[in-house]
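With one protein chain held back, the other chains of the complex are shown just where they sit.
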């Protein structure tokens, strides 16, 4: 006990010397204009943020469930860490870049480190900077975590940590600034309501870059080039993950209205929620039917992907379409994701969980659908739906290529075969269970 | 990539030709009467809806956990699909039937397809039609998903899809109209606050019908007629599911007050929440004690069923009883469910997860308890508690019998023994794990 | 069916004779002062309570995932039951003790059994007694459930039920009264915002007492006294549990502001939410780095513990520190928990999930940090951070020692080796899976 | 003494056990196995990609018997396991030099049953 | 050369390994098995229904040894596994024609240890 207290004291001492690099003051001496509306809208966004953060275990479960047991610890760990790192990096740099004043000719923003740089009034529709940050950081973490599925089973843990820091601290905030920070895409009239492009396509195309630079897992493509299935090890977990994501999406889309007080806001939020639900359902059904038609058996994993596809597809336009249009958007997304998975197999790109078809392709579809059904300007929608994915793909391609150059990207073949859990972490996900060590 | 874009374009073209069958307009030009209250009450119901939708993974986890590993994909898939199908069918027909104007001499309602048929004012206690739909569709999906547990391990996947469509599009909305849509049961004074009968008993008795028409799983009853245990394959998942259901029930019951603004509403919501909690706890404890007493060992799965039993039992009457009465209702439900499981075994009815004892029997108990403790009119309570289960049982018995007639109900014995996952989906839930293929 | 109805009738009869021991009336004839604010604040606390109750499956998943498969049912069952028993005991005694008027010279409070003893006004910031109870009972259940992890793998199920009743009905409410019930610690100026001490340290030190009195699991320490790893059997579940706990903590900390209406409250809630997030992230990263440094491999289970450590550490002071200070508090907690795990191994105390390092040590750290960073009075903080843990440790040490005396504490060595699931419950968690029966 | 090893279809285990009981063979040991034989395996799809399953799930039974029990044991296994379809399995018979009951130290034929 | 197969109670594996080490037998292979023997199995209840468990969890050990090691190996197994209760298990001994070390190609007695 003594030793413990000594340690404690020593640590406390060290800590006290560390001067806070950035101080926030929550001043409340503003005259209270509309405290009730202020409370409600902030509460609403807070709930939204909590739901979006809840999407993290959703991703973690889907991705680990869709991969093999020997890599489960590694994927879980990556999911845990992209959240932790994302929170800190977005706090330090990302938030300031995304919502600060334009610098470098409007290429990015800068509002200082931490949260302090942005103030708020007390009124309905006005958010405390802290609340705003919470909501935004949850979105940043979502973009980051999408990639872990696409690069599963072969990317080094340390490489992933670096990637996480770069995407949440730099890449995501910059393209985010273009649109949501008031940058040039926003100026053009590009409409991406809750982030089909800004969040999902960024993640999906980063994942594509990773999958391409890494190359496929050993055994994914036979000597004849035919894709081989590498079945997921725990579909109940994966299904749970998708359900959780569905639930979390009620934070993602409806709360992106950013206010609920005022009949317009209230009505919009509820329309968005229903549209989100309808698109998810339609996506799931269509993906099931498409696979059933092509492969003669209904495939659970594709139906799960279809639900996510519908959710991603509706994200950019859920505020601007009718219920029936939402169903159509989901229908298209459900078909799209099925074809996307087959396309990647054709192109010999190995994306173990379908991160690109779901978030990349359906993200783009969401942007386009905002033009087709949502009445948004065609040019702006096409520009945004091309530029943002490109930005993410190119920057991440460069990053992964640099890591590859330094041999810091991919684990050794021996380790890959034995599993990253033993190789990188010396830990098994299911200690005591008997696993077929080879199939 | 080119091919992809072509596909996309083609699909978009098809989609554009499809005219929306039903358009909604979210008009906001109503004069704002009480925008704040409107925002709060809709937010409250929205949160409730999200919590009720969160019950879906709860059911999925309980049901797959309580069944064998070889059928896990099948059950999960059924749970995923009853939500997707339920959402679309309830959108197309169910909502209009349940909350439209009475037709066919008050047998059912009709308010048109989609959501458009019902309008709202901007005031506290008034819900946007979209929000109302979201809340109601979550309930419909709950009723539907209860059945998958009772028919697990032998019902064909396609038969389940048909069943899902019928219950959410027709059967549930009709009896729902009788009570919540302002139909004759409501006119009689029948009180079913959040749906012990309207939701749970409908699901529970439909499950009973399914279990009876299907017959027991191979091996459930020995040559001597003695019931054999067929243990669940993943009790941690099942326990997680029950916890999730408990949490989701805070949407189910409290939000059924339909408003929180106004001291009466606020107080009612909180009383309901506490009563729900107390009944769940009491149900869990009593089911544990009863099994402990009878079988000399405390059985986790029965305690979990007991919690659900308490929750179902309190659902009809949680607004009308005191805390202590809530405990008593839970106590009775906990005992009831234990006896119910034994009763089914006696009757040689195979309900793998106890869906009927939990949702059917305790649903009826909830209706009766609203009379005994809640001071509701005896006649109305008994009528409602008999008619609704009967409606569900009879219609579903007919449906399942028709399917049986066409040989479309039950998988072949070979497939049943090998497991529905391989037979129907060609997919394993736990690829790589070594399972005892026989015990 | 007849038999069933008879049983039902008989039960109902019994139940009707049981007079309610304690009646609550929800009177709403108070003049409505600020119904809107009242609705919002109660809604806010309700949401908080639901999130805190959601922490229960979080704990259940972490604890069962971190232990071996042969004890999974037992741990899950304990987690289920401490909630059920906690709800009833806290209803009967705990709430009255914790928030009643001071008796026994201020040693504890008493406000009668049930919830009736405490009234409320209709105004912003005022809670209905029912809502207040719901929030408080969720905290009581949290304190109780912490222990199950520390005593896993050897404590008898019946002993745990007794323990649960005592802690939620007596021990937790008494020290809770000292601080949150307006007792002497509160009078001194001790600041424990959301319960680093009142909740977490109580649980953590009770767990320590249990672990010491029980002694280590067979095989935990080699003949040479060296600690042996006994790896957890399901790390995906454990990771899911930690994510759920993180999410649940958004109820635990922000809602402990007890009101959101009023700009000060709104701002405080959001600051608290962000601080909670930052500390969790920092704790996770630092625990990962510390273990990586010491053992050369990043260890998922330690990172997960680190996140929880950060959350516990920020709990006492999240309202009183800046964002940067929150990060520092998380950093220290992350290091502390790693050292704490090693310390217990040195001391030959077997705490399978690290309940003491996380909740006990970091709970104390939270109290101290409220002085160092939060500007709270040193004397009060130190007193509170010593007295509450001591109270819990001593009372629980006595309880467990008495149980040991009567041979009612620990299962037999044979049962321990075979697993408590078969021994105590005759049930396997993973029926059909092939487990290495020995390693 | 002989050691009989049989590979059978998993779903036949109960029938084989039943048939063995009828011949008064009560002792046996069972393990999970994957088998590759005439039954060529099958192709499945997972997410649209091919899974070639050529190691099929089988159950391996090991039974030590006295010589005079060999015949009835083999008959019983065949009776319980034969369906006439490819994949029914194989029986292998080896000689067994010694058998020891750990509990009592008994050896040879006495120890087997 | 002999091949020794032993079925033991799972919780005795550590003790058996220990006893084998003492006799300088370091090599072995272990598999999970289910056993059916004199130990008749037991009945459990799950949700109030009966579970008849008559295939009990056992561990199967396979050890190839040179002839002079047979005696000590058997003794060690018995020492580690005997509790005197029904279910302690059996040891089977078979002759082994050949043993090859894959790494070096060594054969016979040299390859075994």
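Order of writing sets the labels: A, B, C, D and E. Residues in every chain begin at 1.
By our rule, a residue touches a chain if its C-beta (ideal position, glycine included) is under 8 Å from a C-beta of that chain, and two chains touch if they have at least 3 such contacts.
None of these values were measured; they are calculated from a predicted model.
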item	value
Chains shown that the absent chain touches, full complex	A, C, D, E
Option from C:106, C:215, C:231 or C:377 whose C-beta touches the chain left out	C:231
Subunit E residues that touch the omitted chain in the full complex	3, 17, 26-32, 62, 64, 94-103, 105, 111-112
Hidden partner interface residues of subunit A, rising order	417-418, 426-427, 434-438
Positions on subunit D where the hidden chain makes contact	2, 5-8, 31-38, 55, 58, 60, 74, 77-78, 81-95
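The definition used in the following text is that only the chains that are shown with their structure count from here on.
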item	value
Chains touching both subunit A and subunit B	C, D
Copy pair subunit D, subunit E: interface residue numbering same or different (half cut)	different
Furthest chain, CA centroid comparison against subunit B	E
Distance between chain centroids, defined by C-alpha means - subunit B, subunit E (Å)	51
Geometric centre distance via CA averages, subunit E-subunit C, whole Å	45
Touching two or more other chains - residues of subunit A	36, 40, 43, 47, 231-232, 234, 240, 297, 299, 301, 430, 433-434, 436, 439
Residues within subunit D bordering two or more other chains	32, 44-46
